[in-house]
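A single protein chain has been omitted from the complex, and every remaining protein chain is retained in its original position.
As written, the chain order gives the labels A, B and C, with residue 1 at the start of each chain.
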């Protein structure tokens, strides 16, 4: 059933498979008056682009996006924005071997059972390739949010058992890991190289911060901003855990420590991660996600074929040894899309949300 | 803005505040032909009812539910089911002191900023009291799912730093903690008593398992079942973390260990928690949530009033020293509501889902 | 499947059957800060109330509404508003004869086939009795719209072949027909009396005008305001035609006459009925609906029973000889609900819509 539209007020609907002719999106509900051009989107696409480093999949895609509607003389008109990217480097023959096999850890098994038919080439629609359109749409959301002083930024905070604490935003786009600590890069490279030698893969934790939000975003009791953030992040391939603020650590915290006391100068801590009762407090939104290790590794494993018979599976194709790395721009995009959707819907009652509606 | 409806095919819409005259829900989309009566719902309501033990809030509510429509001669007719519960033991005078103050860790601050007006009595709509209607609606969902062999069950798996491993479902309803291990009860009681003496509170982790699901439930790429489970659970008051299957632990797992290999006899592990590509595999769905400690404790803390001036806050009222405990039936209800919603929507394409539509 | 929620931003969800214990609604998304009390709603309920004149059904209901949530100290808080009306004069025994029969022109046949089970008492959920909750929710919408200078008013413009042109709003609530022409009342009374003698019924046309709308309401290409007005009116029992502006007459109009030319002083005509491209022009919205004659008449007719066998049907019960008459406040309510829903959603982009958000 239809499940490819995200959002209510600022919506994105996407299509496209890993090895089909093209991927596309329709962004609907973008306010008129925003300057936007293809290069605004391209910047974000490039940061998630496959083939850009030794540590991600070697598939090479230019991911060149075309804006087909909704922008007139460089300015959004309020009508839907059509986006299109043609696939260029899809080597479908890599996949003929798995035509009748289910790769463990992948969606092959569930797609086959659900739909009765499966585009097996590169995982078809279930491939992380579909996230290119999330990032493209997210770039528009981020540009709009930026005009309001809202920024959404992520970094890798853990890779395997290597803790990667936040040091500086400046460094993030200058290394292939979205790592915010320059001193950790050689350790990461060595670990990734050893993984590749072992024909194995590893999980990762990504942290995202959104700051500049006004107080008052989120619609209890079901359309809470925290609930929708959990939704948008768990919809990303390989994500198995979403934490807000203190996250899993709150289990062993005392109430006297956890509650963020308030002073006339503001909150004195942010264990809540910027959300109380599902509504933004005005503090930064802080979120962490855990991504499982890539299931496609070149180490042989056991599985079954479509007839239920035992088979060996060795995934050839070209894959990321740590899918978590490239998830950073995707998670940023999903958070940006969630925030803009809520922001526009809250403007409906004009509570506390003041927005500049001049051409921006 | 409107945010009080949950689901698309089997929807619940709720109303009601902690100290208003009544709480209610409309359950829309329940298939016709299901035997349902008030006592089916009452059973679940009683398990989350306040005042039922020494270890939860002392507010006493009978939570007696009335079915006002949608059921004719004991059988659902396919029309919306109206549910109503009157509040009985609301002591609003307990709250007059916080009329102009924001309790840290509560939604007082955000509701005030969002809406410009706030029913301060017991937190109004932001009180966990609203969850009574989630449990009532969830009971209908659970009864329907049971006719298909689907069960949703939860237990407390951690309280503070006390690990509470699963031992047996039988014991869960026989202790006030939803604990599945009979040997841990005295430790829990002692710890809770010490908390009360210290005027403090603690967090908890709840685990929920749904078994009996057919393969094929969930609609990628945005209406994935895992994304909607994350959403439904993060919408519960005090939840700060949602984990599926391996959850946060996947960060440090190797791909060769994490991927669940398949044999003709079935999957050999379930790190995925019953979900691949956002679609149910047919294995049990396994989910964990972390709930923060109750913010309302009788230890004095710093805050501000509605004018931004410094104030001391001591919460009187009647509160749970560990809100996580009573979250077990609420989390079960939300998962049941999410599953039935997806199940009915998937029947739309009739993929793999076979359902008995006789009167049940 | 779930179909009992109307709107996206200002939503109403309703429940209740003709002869069940109660009917109810949840109004979600009403802006905070609106003064509202039960008597505001009661006024509109009284105008559609059965038993209020010799010319409508003799069922007597007080239709006394209770507000159960969402209003604190007389002011809306932004949380959902629960509304409840208990049924008082339901004589279910009147209907036992039709338990196994399908009344022609009614939904008995379709409900039975769709759901496999039917609350036959008074038509159950398919009875026009459900419209009481549309009117209650509509009263809240109308009060909010009134604060913005938007009024929605209707009158009967045709009954059978009697044309009833608009003369004055003042007279409408002073006659049992919602007729705007005082000179027509005796003709209407005579005609209705003759119908009753003939044990027959008749159709009617209702016209509704909404004025005071800002320019710019409506979201092409699918969520156009005209499309949503057509939807809301065709959802009323017995309506078979919806016309906007020139309506059916545009078929034989020339373009040179139909297009509404514009001058610096404004449009020189309003054949468009206040809508161009699905967006409000700022002129009055003008709509006409046609309602079929009551199917429940005491003249015998042919039908079948649930086993497909031939039966005679004579409807006893208590019915309106012209259902169209009481449709006036219902149509007003539906238009008001549609306009407020669009108005709030358009405020999301703040285009041209300026709204006072002080407490009103």
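Throughout what follows, a contact is a pair of C-beta atoms (placed from the backbone, for glycine too) under 8 Å apart; a residue touches a chain by one contact, two chains touch by 3 or more.
Everything quoted here is computed from the prediction, not taken from an experiment.
*Asks:* What does the interface between chain B and the hidden chain look like in terms of residue numbers?
*Replies:* 8-9, 29, 31-32, 78-79, 220, 344-345, 347-351, 355, 357
*Asks:* For chain C, which residues reach the chain that was dropped from this view?
*Replies:* 1-6, 14, 102, 104-107, 109-111, 113-116, 125-126, 130, 158-161, 200-205, 215-216, 218-224, 226-235, 237, 240-256, 258-264, 268, 271-273, 276-282, 290-295, 297, 299, 301-304, 308-310, 324, 345-346, 348-349, 351-352
*Asks:* Over the whole complex, note the residues of chain A touching the chain we left out.
*Replies:* 1-5, 7-11, 13-17, 20-24, 26, 28-29, 32-33, 66, 68-70, 72, 75-82, 84, 114-119, 124-125, 344, 359
Heads up, the rule we're going with is that only the chains that are shown with their structure count from here on.
*Asks:* In whole angstrom, what separates the CA-based centres of chain A and chain B?
*Replies:* Averaging C-alpha atoms per chain gives centres 27 Å apart.
*Asks:* Mind pulling the residue numbers of chain A that touch at least two other chains?
*Replies:* Where chain A meets two or more other chains at a single residue, that happens at 220, 345, 348-349, 351.
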